[in-house]
Structure formats: structure tokens, C-alpha cells
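All protein chains but one are shown at their positions in the complex.
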Amino acid sequence: MSNHDEPDLKPTPGARATNLLKREDVKRTMVFGLIWTAIFVVLGLYAYPKWMPTIMSTDMKAMERIMIAFTVISAPIAGLVLGIATQAITNRHKGDTPPPDGPAVRTNGPVVIIWSVVSGIFCLVAVVWGIAELNTMANAATADAKESIHVEVTGSQWVWSFKYVDQGVESDKLILPIDRPVEFEVTSVDVNHSFWPVQLGVKVDANRLQTTVVHTVPNKLGAIDIKCAELCGLYHAYMETSGEVMTEENFNNWITANGGHKA
Amino acid sequence: MTTLHSTSTSSRPIPNPAKSLITKLNMGTGTVVGVIFALATYYALKPIPDDPGFYNQQNKALLASMFAWSIGFLIGIGAFIGPFRWLIGKDLTAEEQLYLAGDGQGIKRYFKYCTDHKVVGIQYLVGVMAMLGVGGTMAMMIRTSLAVPGGHFIGATIYNSLVGLHGITMIVAMIIVATGPFGNYIMPIMIGARDMAFPRLNALSWWVLFTAIPVLCSAWFLGGIPTGWTAYAPLSIQAGPGMNAFLATIIIFAVSTAVAGMNITATVVAMRAKGMKWNRVPIFVIGATMSVALAIPAFPTFMLAMVQTATDRVFNTGFYDANVGGSGWLYAHLFWIMGHPEVYVILLPGIAILMEITPVFVRKPLFSFNAAVLGFAGIAGLSVLVWAHHMYISGWTPTLNGPFMVTTEMISVPTGLIFLVLLGTVWRGKPWMKLPMLGMFAVIWNFLIGGITGIYLSDVPADNYLHGSMYVTAHFHYTLMGAALTGAVAGLAYWFPKMTGRMLNERAGYISFWFTQVGFQILFLGMFIAGAEGQPRRVVSFAAMYKYQNMISTFGAYLVGIGFIVLLWAVVHSWRRGVIAPKNPWGAKTLEWTVPYPVPLENFDELPVITTDPYGYGKGN
Partner (left out) sequence: MESAKVETSSSKRLISALVFVVLGVAVVGTVGFTLHALSADPQAPLHATKSSETIVVDGKTYPKASVTMGVYADSAQAAEDGYTLNKKDYVQYGPSTHLILPAHTYVTMTIHAYDGGEELNNPYFGKVVGTVGGTINVDGVDINAVAPDKVQHTWTLHGIPSTSQDPLFVNVPLPHVDEGEDGFLPTNDPGTHNKGHTVVFSFITGGAGEYVWNCEYPCGDGSYAKFGAAMSAYGYMSGKVTVK
């Protein structure tokens, strides 16, 4: 609106860009922005994978991919925002009287438009990525439906129990064979719980008289933790149990040892 | 006071209408009548031990007494004298109205049914600080208990109550933290009005809210609540007598917000000064109005959810009981249809305060007023379409996860505009690093972290893992506390001179700022890590693998606690003996800085006429 005090920004776009880049505050902003971007990239690439528990299913892998990718994608935006803020802080005014007047810039149409379009594109990337992952998960669930083992998961205040329908086994521990799709049919006998086998990266609520279904494929041997992720009263914190992903052979042995039969 | 046409009111001697009941009523009489009503109701409905319907009767008796307390208090403080006069075809006399406005009554008027918007603003401010203090104390208890694994310090029953009551106390406090004190005290002056559109409703909104506070506190003495602030059914149906206090609090609070929301909206729409076109309205007013307008449709669903919970508990209606055709999902929908707009009800005024502050402290116009309004409107509009992102893993209609993911992630675009406005305003300026401006930079960081982590959570596959974990807790504290509360504290530092006539002690303010902000980062960094590693939220005890993360969090929490105690000292001390503030200490151009302290009863001797927006800072303006 009032660019009359900045005649140097009037010429050709190329010259304007060069002039802009020559400005001291722009340079500083870029340096700070790059530093912040680097910090977020490092956070995404190293910190998240380190914090995540062992990845034991494709769903957990998808989850970790999203955490890393979104952090890295949003790093330049965070870098820009924090770069501008840091630059402003280094340029601060101290004292008990107000600072000198700044330029009376009331708006900048192209900047508003570019900013909106860019954040729209980032938003689109996130949406498309998420929907693609959702589709992959849904397709996998349908494709695997036939060969899945079915585990009925029942939440009671404050203990989980598992029933291997086809094998005729009940247990307080969740034992799964590796590389075999599993369908959890989750329900509750009282209030709402939420079934969370942590390392498998899936979760679904347990509701009374409803069966909710969640599907995954464990693909790594090892221990899993099963937790409740919905506040369910007095001993919600203790509504946890352990489990294990084992080889098909060990799984069958476990089934037989518990009085079940191979399905 | 719109019906009053006297011109010079503040200096007049107290007109004491003899024998008028109004002069004799105050908080004390309200409390007495309220307690009598409550006790009478309880004894009338007293549950019979050994009766098979004992729990139903107990719930009925407790709920009824809580509502009776609220109504009794309002009768006792004289809230219904005006409407009663209308009912019998009369009205308050001009003198009585002047008395109700608290003219010349000094400190007493803060304990009365006072219609002056400035009195109501101070009542809200003190009330909010008390609530934040109580909620903060509970937060300290939670973190102390979680300092080491095992839950040794506080037992599961009390811990679960702490989690729920900390949550609801803070949510209620945060909903009114900006629109209560600043929306009532500052906003009418900002738009050049003599008072709110409905001064008696204004007083009503505060005193109705006030009656909810003892009700909420009574939850502690009735065995607490096991449900968290979300009060999910059927756990809330199973819960003990303390749950009634929760239900009653929300129902009373919803009445208060409806009254306050309509009043603020009507004031801004109808009572702006001559010439104050929509593009000349201060941005805080726009943000606060959008926030309360958003609350008007949001809170009734919360109230409905609570009424149905109450009937389930009292009459076994079974709205949320799957055994008789009800559904817990119904509750979740009603709750989140309120719950998601509600976080923006909290956030918008906090951000709007920063937009008000920033131009003043960098001496530049607000960058793109239109983008700011669009940002607020976009957030407010989308926020009513995103509620089911809290229900991705509930098992309810998974096909709708996609659409809700889209609406949720779209919110990042208007949110981006908010960042653009703040950053565009500081760009090329020299920010004056007073307390309010420090708050603005802290919010940039906190809201950025809150926003980015929100993108992960809005993504279904990531939420499959993160839902219900400490990660979520850390995320929403970054937005609600890191952004909205920090914004409100910045607003307090900014408007303190206008509301108290004194400057907020700067050194204590800085000390408090650094303690709270640094402590806050430590506190929630620990929680982000524990959550990413798989620690569920709302747990009294956790596996030893989360030991250090929780210890770090607790350490950070103590820093935050000390920071807020220092802030409280600064407020108390400065209010009593701070440096006397000049009329316009920050050199701001909004109308509230044109009136003296103490602000006269009807604010302006002569109503201002507006010819420009209030952001004409900078060279060439």
C-alpha cells in the first residue's frame, strides 16, 4: 500500500530479488532459518526413530515414516517462521520508551497469496499421504482377510483377555505368529477401553456389546506390550499385559501346550 | 446502563434508594439463600439406604441440590429483581439502576450483583486467577505423583480425580481467561461503548459462573471423578457421587457462556462507536467475538451430553448404555462437537491479544488485517467440522476417517495466516521487548510446536499409534497453555495499567516469564518423548522405561509452578503498590488508552467518532 519509501523494490522481479537478498535482515533471517530447518530435520531423522519402540508391523513402519516425513517436510516452514522470529529478536529495542517507527507496511498481496498457496500445498501433501496410507491399510486388511488368525480381545475393568477362536485357546497374554495377518475383534464387558498393542502400531476402542476390528501383520520377533489407551476407572494404569511375536512353530507349540488345536 | 441518560454520573454522591432491597443484597446473602435452598432440596430428596434405587436417588438428590444452590444464590444476590419487576409491570428506578452499576461503592461493588462491565471484568480476572491457581496446584500434584514410577505418592482414586478435575478446571478457566477479564473490561471501551449491550446479563454471566465453582469443588468431597475431563460414558454412568458435581458444573457453566456469548456478540455488533466500520474494529475484538460466537453453538451440545448423562444416572434412561440401545459413541460425538470448537474458543482470543499487542510494540501497522480476519474465520468455520478426529480409533465408521482427516489438516491453512500476520508485523520492525512482546515470541514457538505435532495427530495412521498417549497431552498443552495462556498473560501485562492504574512489576514479570517458559519446554519435552515411546496418558503408574522422561517432566513442572507463583506475587504486589501508570504507557492507538484511570462509570464523557483503524503506526502513516 505504501511502498513509496522503498523505491528499490520497484524494478524488475530479478532486480528486486537481488536487492532483497542483499539486505542485512534478509541474510540474517536466512541463516537463522537454515539453522532451525537443520535442527528440525535432525529431530525428524534421528530423534523420532530413536524414541519409537521396536517396529514390529507394517502399520508401525507407516507410522514412523509419517513422523519422520512430516517433521522433515515441515522443517523449512518451521525454519522460516523461527528464522523471522529469531531475526526480530536480534533486532530488538530495549529501554522504557517505544522504539522508532517501522515502515508502515499494511499488507503485501503477493506474500499473502504465496504464503497461503504454499501452506495449502503442504496441507495437500499431508492429506494425500495420509489417505494413501489409509488405503494401503484398508486394502491389506481385505487382502489378508482369509488367511488371518482371529483373536477376540476382551477388555474388562482392568484386565485384557484374548481368545483364539479357531484354535480354542484363551489367554491373558497375546501370543502371535510372525508374518501371519491377524484380525483383532475387540469388545468390552463394561466401560470403554482402548486396545493398544504398542509395537504393532494399531489401536482400537473396546466398547460394550460392539465388536470393533483392527488388522495388522506382525513382521518381527520379540516382546510386545499391550496397554489400555482409554481411561477406564480405578486401575486403568495397570490394564497392561505382555505378549510376544514368535515363529509359526513356537506359536503352534504354545497353542498345543494350552490345550488348543492347530486351525 | 443503556437506559440511563444522565451525563455526569461518576462524581455524584451515592443515591441510596431507601428501603430498596437491592442495597442489602450481596455475595453473603446469596450464599446464605443458596445453602438454604441446597440443604432443603437435599433433605426433601434424601436417598434411602438399602433401597435398590439408592444410587439413582443419591444422584437425583445431589444434582437437584446443586442446581438449587445455584438458583438460590442468584435469588439471594438479587439477580432476578429486575425481571421480577418486569413481570409485575414495573421496572427498576433510575437510582436503583445507578446503584446496580456500583456507582461510588468502592470495593463493595465487587461482591455485589454489579452491572458495570469494568467490575465484571475484574471479577472475572480474580476468578480466573483463582481457578488457574487451583488447576495449577492439581497439576503439581499430578507431576509429583508421576516423578517416579509406581504411583506411590498419590493413590489411584485421588490421582484419577486429580486428572479429571485439573482438566475441567483448566478448560473452564481457559475458556474465560481472555474473554472474561479483557472481553468485559477492555472490549467495550475499545469499541467506544458506554457499557455492554445487556449489563444485567453481564453480571448474570459472572455470578452464574461463580455458582459453578463451589459445585465443582464439591466433587472432591463426594469422592472425586474417575473419568477425566472428557467424562466418557459409560464410565461416567458407573462413576460415584462426585460425578454429579461435574455434570452440574458443566450445565451451569453452559448457561453462563451462552449468556456471556450472546452479550459480547450483541455488544460488538450493535454498540460500536460511530464510524467504527468492521475493518476499523481492533483485531482483539474480532478474535474475541468469533470465539464467543463459536461458543454459542458449541456449548449447548456439551450441556445436552451432560443432561443425558444425568438422566442416565438418575432415571436409567440409557442414552449411552449399549444394553438398552444407547451408545457410548453418541456421547463421544456430542462431547467432541463441543470439544473441538472449544479449543479454538480458547485459542482465538489468546492469539487476537497478541495481534493487538504486536503493532504497538514494533510501531508498525498490523500486517494484513484481512488475512487475520480470514485466518480467524477459517479456523472458526473449519473447527465445527473436525470433531471426529478425536474418534479415529473409536471403531466408529472408519470410512469417515478420511474426510475428517481432510478437514482437520485444512485447518493448517488459516493457522498459517495467523503466523503470517504476526510475523509480517514484526518483520523489519524493532520489537520493544516488554513483557507482552516476550509473550508473543514465546507463543510463536509454542504454537508452532503445537501445530506441527497436531499435523501428526490429525493423520490417521500416526494417530493409530499416538492416540491416548502422553504425546497427545503434550500436544494440547502446547496449544492451550503454551499459546492461549501465554497470550492471555501477555494481555494481562499489557492491560494491567488500564485495569489497575499501575504498572505490572517488570522484573518479577521477566523472572516469571523465563521460569514458566523454560519450565514449560522441559515439562512437555519429557512428555513428548514418553508419549512417542508409548506411555499412555492419565496413568497413575507407568513402566520403569519411562522413568527419566517423567522425572524431567516433573522438574519442568516445578519450574512452571514457581514461575506462576512469582507472577501471582507480581500481580498482587503491583496492584497494591506498583508504579502509577500513565494514561497510555505503551503509546497505543486503541480507544481504551484514551480514557483515564479509574475509568469513569460510563467510560466516555463524549462518545468517540472513529475515522481510521487503530493501527496507524509507522513512517508515512
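List of remarks:
Every chain is named by a letter (A and B) in the order it is written, and numbering of its residues begins at 1.
What we mean here is this: contacts are C-beta pairs under 8 Å (C-beta built on N, C-alpha and C of every residue); 3 or more make two chains touch, one makes a residue touch a chain.
Treat the numbers as computed from the prediction; the structure is a model and nothing was measured.
Within the set A:S57, A:T71 or A:Q157, the residue that contacts the chain not displayed is A:Q157.
Residue in contact with the omitted chain (choice from B:G34, B:G121 or B:P234): B:P234. The missing chain, though absent from the display, is touched by one residue of B:P83, B:G155 or B:G275; that residue is B:G155.
Annotation for subunit B: contacts to the undisplayed chain at residues 49-50, 52-55, 137, 140-141, 144, 149-151, 153-159, 162, 223, 226, 234-235, 237-240, 321, 501, 505, 508, 541-545, 561-562, 565-566, 568-570, 572-573, 576-580, 597-598.
Interface with the hidden chain, as seen from subunit A, comprises residues 154, 156-159, 161, 163, 170, 172-173, 189-191, 208, 225, 233-235, 237-238, 240-242.
Heads up, the rule we're going with is that only the chains that are shown with their structure count from here on.
Mean C-alpha position of subunit A lies 30 Å from that of subunit B.
Within the complex, the subunit A residues that touch subunit B are 2, 4-5, 25, 48, 51-53, 59-60, 62-63, 66-67, 70-71, 74, 78, 81-82, 84-85, 88-89, 91-95, 98-108, 111-112, 115-116, 119-120, 122-123, 126-127, 129-131, 133-134, 137-138, 186, 190-192, 194, 196, 198, 201-205, 207-210, 212-213, 225, 227-238, 240.
Subunit B contributes residues 151, 156-157, 160, 163, 226-228, 230, 232, 234-235, 238, 322-323, 328-329, 360-371, 393-395, 398, 401-402, 405-406, 409-410, 412-413, 416-417, 419-420, 423-424, 426-433, 441, 444-445, 448, 452, 455-456, 458-462, 464-465, 467-469, 529, 532-534, 536-543, 586-587, 615-621 to its touches with subunit A in the complex.
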